[in-house]
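Below is one structure, written out as structure tokens; the observations come after it.
Of the protein chains in this complex, one is absent; all others appear in place.
Here is chain A:
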């Protein structure tokens, strides 16, 4: 299956039944790079590492080919609290995507 934003989104949607999901293709010359925000009940009771391992396992095949995959994982309750905090403090927000400099061995052909 081709690796693209839509296919990755579908896989995550089918597995996690998220209440909120964003997958962005952020590649900028360094190959395939995706940022994601996943809000799902399936993350309840799981620490960050366990959540990310679930996503990594789901996208095992894709991970061997893409350069970077950033994931922010929340339970619905955490997401609601975060939305409330963000509304109260818009200056405290910063997007973490773009950390990929594009300078890496994958870009050196």
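In this section, a contact is a pair of C-beta atoms (placed from the backbone, for glycine too) under 8 Å apart; a residue touches a chain by one contact, two chains touch by 3 or more; residues count from 1.
As a working rule, contacts and distances are computed from a predicted model.
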| item | value |
| --- | --- |
| Chain excluded from display, named as in UniProt, from "Phosphatidate cytidylyltransferase", "Cytosolic 5'-nucleotidase 1A", "Glutaredoxin-related protein 5, mitochondrial" or "Large ribosomal subunit protein mL48" | "Glutaredoxin-related protein 5, mitochondrial" |
| Contact footprint on chain A, counting only the chain that is left out | 48-49, 52-53, 56, 60, 63-64, 68-72, 89, 91-92, 94-96, 98-101, 103-105 |
